[in-house]
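Of the protein chains in this complex, one is absent; all others appear in place.
Presenting chain A:
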Amino acid sequence: MEIDRADGRTPNQLRPLACSRGILNRAHGSANWSQGETKVLAAVYGPKAGTKKNENPEKACIEVIWKPKTGQIGKPEKEYEMILKRTLQSICLLSVNPNTTTSVIVQEPGYIPPPQALSCNTFFAGCQLSSYALLQVVNDDGALLPCAINAACAALVDAGIPLKNLAVAICCCLTDSGCVILDPNKLEEQKMKAFVYLVFPNSILSVLPEGSSQVGGEPVEYGIITSVTHGVMSVDDYLHCLQRGRAASAKLSDFLRRNLQSHSPGDLSKAG
């Protein structure tokens, strides 16, 4: 069941993680999240008054704006936007700030701008009044959506938006021989038979007695918030991916927790 990966990782090994928060001075919250060469920048503005049309005015509303690298927004980006929005909705405490809007924007420029260039607010002009989560995809090298979800989550924490729990996202790939590899890069993603994006809630440090956070014999963090699959696989393969994803999400969740506890912005810690 061993498989060689181009970059010499073991199947379960994630790419180096890095997260820095508070890098934009105009945004209410911002975070830069990278997994290997995939880098996403997210900023959160708000909450601003009022909800969008057709939204429930008794709840807080979340808006996600995803800007592609070049040109107009396409169908895949629209779909990412929708998935991201619904994922964030399920982790935010929407009843705390009723009748407000929080927005998330994603942009994909093809180069890696230095942080100084970004903080001079050229990208975010006009956004400072609303509760925006501005998400900027700086570079896509596979597992883009999970990376964006992680970045948005870190940015929401940085902005102090009340959350039920954090979400950790992971991409699992299924090879032709039925092996599962985690956190693929772009090349691996294209070669694979199928891949799955999974989002789990992070483990809760609870003061409640052991076992109170179990649902049907499984800890809460084993439940799936979001699942998106591409390609054909057997149901057993999916459950296998789920299992491996859960194990990896514990690692990611630890990294996120450690990172959020250290308050120094620009702190680069590595996990592998």
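FYI, a residue touches a chain if its C-beta (ideal position, glycine included) is under 8 Å from a C-beta of that chain, and two chains touch if they have at least 3 such contacts; residues count from 1.
Quick note on the criterion: contacts and distances are computed from a predicted model.
With the options "tRNA splicing endonuclease subunit", "RING finger protein nhl-1 isoform X1", "Ribosomal RNA-processing protein 43" or "Mitochondrial import inner membrane translocase subunit" in hand, the undepicted chain maps to the protein name "Ribosomal RNA-processing protein 43" (source: UniProt). Residue A:E79 is the one among A:D7, A:E58 or A:E79 that touches the chain not shown. In the complete complex, the hidden chain is touched by one of A:L14, A:V40, A:L242 or A:L256, namely A:L242. Residues of chain A in contact with the chain left out of this view: 54, 75, 78-79, 81-83, 85-90, 196, 199, 201, 215-216, 218, 220, 222-235, 237-239, 242.
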